[in-house]
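Can you keep this structure in mind? I'll have questions shortly.
The complex is shown incomplete by one protein chain, all other protein chains being positioned as in the whole.
Which chain is which? They are A, B and C, in the order written, and residues in each are numbered from 1.
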């Protein structure tokens, strides 16, 4: 235990006062591999972190509360073995490359660099092998490293598509989403827009959902990642839920789609995080429910052994022909779709010796 | 005026104290063709209608308030030229055939007889010609007649698919719905089920959405209606909206799907109700919006010249190939999807001389 | 008609693209006394108004849509007989006095000048006589004039308290409010704050609710308005409703509180706007309901002859002793509590010849 404590890596959380930032701080409390040593912010620089965040439902450790908020800048971070970056798009675009130049290992939830040639876009159960791109980054002279976590809707989608694609071969996926307001951050969606309403549009979201899973399910080749050879169509909607993105999809497959076999396939699916028993790995990455009216955001978003890290799949049915099927999936957007997935990636990197 | 008053038909509304029943009563106030002479109920039999319904946002005429509620039974209705039947499924199953035997002309929102061979399933802009089945009913010895209005989700869907099918030829329609709680009647969906939640299931709904539009877009032949030759897949969801079903669909067509042409096609669409200038016919049955984030239930459900009777279509985009497209549609479920559509059918029947 | 058109006053709406601003524009369409000639905005300056506002549920006239948005500044307004100012607090603080100096007649929904000694704070049914302060403004050398509309919660409250105070004499009013999100403007309340939640706090609101009605129910004397001699305690809450503030109050009176007499008193109440049959005056400023579970925001906010201009009162009951009572009131916050009330004040001023 003592030895382990000594080897804990020092981690920084950027934009730690934001909604996803707070999730990071909570999930990093008493983490066996990581020790939170830096939190950054903007208007709150210089204040104790505990004073800045309002006491919400998420427990924050004493240690985290005592940290002084540093500026979100290349010079603000100080010594850190790993930097979590849930930055807004524009800030991430310029700051993240700067951090890598300075030698930081950065894992980002932000979108700007996700599709970059040398940047692995990772969901740990889906494509751990893509971390081999870090070797290419070094070869290209990068001092630090950059790994990206996908869009919150794409993360859960890729997780569910992985075993189906591996077993049946995907040809087309047509997904319709019903997304929680927390996906837009805070203050995010005005209440006047969402009470008694649905908004059939989220800026830039459909493009991400249609491309990111293909990169994740693709294979690493010479020129970077060769995307998987199927097509995704996304129609996205914002609904009046707080957390948990629901995604209903129609899939077309190379081989026959047998609902009960697919149910088994999904329920059995395990990845490297499960094999390595990583601290944030849920026992079952995909929970399959047979109840008629499930999954539901309020009832299922914290299902499983690590709350928010399992996706729940239900209503697995045949499609219009034998080589197509339908299913509905729920994924916690700020945990499996952001902070949780990223920490799991960091745990995987730690265990593979990629953070030292 | 006097002449007109004399020719007004006497109409009865069954289950008039229910949610759709109240919509009927409101919409029949001062109707130029119809005079409400009978309202039926269950627990409220014998009381004045005005005492039974709570004063809601819908204005009810003095005359309607003074009507005494009659029992919902073959003997309760008395003299009526037309009977509107928004009955629950089971009650409709047995009572409606009885009413027809007694010689009543019945138009029903209930589901049991929608797919019956001799029963026209009608949205007046979509398939007015199906009313020719009434002649077959007479030939088969029916004393009265029975016409059905489709499921609330199917009604709007058929309306939008009609011009697309006519022009481009539909091969497949994959629709994902986000439906308002009023679709389940009153008391309907418990609030504990829907606050901060989405329910990916509505009993029997998907089957109706997948079959009823095909009957409506089919053609009347010797054996009844031959359904249209394309396939529909429906994934339905209940969301926390009061009124207005949102439907996002992916369509595959025989001919090329050109978004701007489809937009024009839909915006230009008119049916017999518009030609005949029926009282409840909206000037534009389909309103096309070009705004990014529309249609939205709260903002668009009462759009157009007859509130609740126009559907609003937006986000018309290409699909994954040139012969497919995507669009999102909003339809007011208790007006265009129930009472309003049925009254429009009755108006059409009146003008065609089909109501005695 | 021609004569009338000639006498219509030219009015400007500041911040016309905001939520209350849009209400003004809608309510001024085809107004018999006023002609909208100027709309101002910030980021939308130079564009046609119709392009700037998204097509919402409120109809905007062709003429209004064609107006070019001007800057919100002393020089931006041009010729106008009357200026409606639903400006944010800070902007109002400096701009409104400037406008008065330039000779404009300004009616404001903003808070900074409401309690100023020479500024009448008016709900037309409550204290039309306070408009006599305009004479004092002239005597003090003001080139234009300034009239204020109270806080959205205080407006409905003052309306209901007026006849009770006049008849029974108020000693104390303890009010607890449940306020709609539109009260905070747009974007206003983040949806993450209000879904499945209540917020027992609105910045500065309680102070306004506790003081403004006293000014309105006070009497004009030499030093300005002498506030009414009773006390108000307010506890305010934000709830997940779109429009309509619900206010439950406990009142202590000098004379006995007889619920049925108070019901009659409120139902009978009429003010100058009703006597003068002003265009925006509802037939009944206060509608009394006897149903157990009313008023309710969604069902009652548009009750009455001029939608949104009547408040609805229910649950009138005894208090803990004979000289106290309880009642619940609903008032549409952006109509009776803002744009509607202000336009009604303008109509009253027009008819009294106070607008030039």
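The rule is short, and it goes like this: contacts are C-beta pairs under 8 Å (C-beta built on N, C-alpha and C of every residue); 3 or more make two chains touch, one makes a residue touch a chain.
Quick caveat: nothing in here was measured; it's all calculated off a predicted structure.
Considering the whole complex, the hidden chain is in touch with A, B, C.
Here one chain is not drawn; of C:35, C:298 or C:351, the residue touching it is C:298.
Among B:191, B:219 or B:322, only B:191 touches the chain that is left out of the view.
Among C:242, C:256 or C:274, only C:242 touches the chain left out of the display. In the full complex, subunit A touches the omitted chain through residues 54-57, 195-196, 242, 289, 291, 294, 298-300, 302. The omitted chain makes contact with subunit B at the following residues, 19, 181-182, 186-196, 240-242.
In the full complex, subunit C contacts the hidden chain through residues 172, 174, 176, 178, 195-201, 231, 233, 235, 237, 239-242, 246, 248, 250, 292-299, 314-315, 319-320, 326, 328.
Here is the rule we go by: only the chains that are shown with their structure count from here on.
Averaging C-alpha coordinates per chain places the centre of subunit A 43 Å away from that of subunit B. Centre-to-centre spacing of subunit A and subunit C amounts to 48 Å, using the average Cα coordinate of each chain. With touch defined as above, residues shared between interfaces to two or more other chains in subunit A number as follows: 195-196, 240-242.
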